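All remarks here apply to the structure that follows.
Every protein chain but one is kept in place in this view of the complex.
By letter and in written order, the chains are A, B and C; residue numbering begins at 1 in each of them.
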Amino acid sequence: MRTALVGKPIDVAAIAAEVVSPEDGALSLFIGTVRNSNQGRAVDAIEYNVYAPMAEREMTALAHEAAAQFGTSHIVIEHRTGYVALGEASVAIAVAHPHRANAMDASRWIIEALKTRVPIWKLEHYTDGTREWVEHGQVPHA
Amino acid sequence: MRTALVGKPIDVAAIAAEVVSPEDGALSLFIGTVRNSNQGRAVDAIEYNVYAPMAEREMTALAHEAAAQFGTSHIVIEHRTGYVALGEASVAIAVAHPHRANAMDASRWIIEALKTRVPIWKLEHYTDGTREWVEHGQVPHA
Amino acid sequence: MQTMLTFDVLLFASYADAAGSSSIRVTVPPGAAVQDVLDAVRVAAPALSLPTRPLVAVNHRYAKADVAVAAGDELALIPPVAGG
Partner (left out) sequence: MQTMLTFDVLLFASYADAAGSSSIRVTVPPGAAVQDVLDAVRVAAPALSLPTRPLVAVNHRYAKADVAVAAGDELALIPPVAGG
């Protein structure tokens, strides 16, 4: 089990290799990526603002709760900080388990909980030079 | 959209890079891996027997059905053939979509359908030298 | 009088092991359907001990028992699949 806030591009293959143990038959990976538009506005990049010590604490708590609920400690969560360019991964959640249903249920639970609880905010930079804080519940999101 | 039967190790990072387009905000990856035991028996490797032309046809059909149902053509499915060693990926399903629910729903639908319809069979090789065909519905599986 | 139809029905996995072969040759009368091919396979390869309603593919598509078969069709018996 490992959670991290990271300032560099997320290495999906490394996370996949890290999380799978010999007893696992399934790996579920969720990757959030920066897309080129939101609400019809053309996006250039996203800048993540993070309350780091609390975000780390919440991500660790999420991983432990998921481990208890879904029966696996083979969990890795990474979230980017700062500027993230178009197409890059902003978050990666990897869960491995002997059986696929648990792996998929756990990764989905984690991304939903992360978006509700972990103190991270995104400032969208638009191609017209403007910027805006995205708040869940206000706008659709990935 | 791409589906393939492959005789070499699956490159998860390459598939992730291939499937995500600028308009996608979410990537859901499911990876099946060869685990070291099944039904309490120690497993050495899995040998996949494939009815290739029909398996390719069914995988392509699955991808098209998922595209229509979940609203994305950003789908890659790869399945190994022949011997696959412990810990290696036997199948990879990648779906990208602007929104995460569709990406996760689609990848899950595809793996469940694949296990029901695509003519592929696995011969488990056990560490005691014996081998046995695994039939879904008969034994639990990943 | 029409010519009889001959097929080399493809076998896979446990079916191939049980039959000791990756295909089995059967001959059915003109106008035959999938069910007639299955009946002929049971006679030709009793060791195969097929389930009551095995899955059959005709030209790479699952086919019901009443589907007609024609010369040149690729027929296969599909054991319970186990991919993934």
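Note that a residue touches a chain if its C-beta (ideal position, glycine included) is under 8 Å from a C-beta of that chain, and two chains touch if they have at least 3 such contacts.
Quick caveat, the model's predicted, so the values are computed rather than measured.
Asks: Using the whole complex, pick out the displayed chains that touch the missing one.
Replies: Listed by label, the shown chains it touches are A.
Asks: Of the listed residues A:V43, A:A63, A:V76 or A:V91, which contacts the missing chain in the full complex?
Replies: In the complete complex, the chain left out is touched by residue A:V91.
Asks: Which residues does chain A use to touch the chain missing from this display?
Replies: Contacting residues on chain A, toward the hidden partner: 32, 48-49, 51, 53-55, 57, 79, 90-91, 111, 114-123, 133-138, 141-142.
By definition in this document, only the chains that are shown with their structure count from here on.
Asks: Compared with chain A, which chain's mean CA position is the farthest off?
Replies: C
Asks: Centre to centre, by mean C-alpha position, how many angstrom separate chain A and chain B?
Replies: Going by mean C-alpha positions, chain A sits 23 Å from chain B.
Asks: If you average the CA atoms of chain B and of chain C, how far apart do the two points sit, in angstrom?
Replies: 27
Asks: When the C-alpha atoms of chain A and chain C are each averaged to a single point, how far apart are the two points in Å?
Replies: Computed value for the inter-centroid distance: 49 Å.
Asks: Identify all positions of chain A at which a residue touches two or more other chains, and write them in rising order.
Replies: 100
Asks: Could you say which residues in chain C touch two or more other chains, in rising order?
Replies: Correct list: 84.
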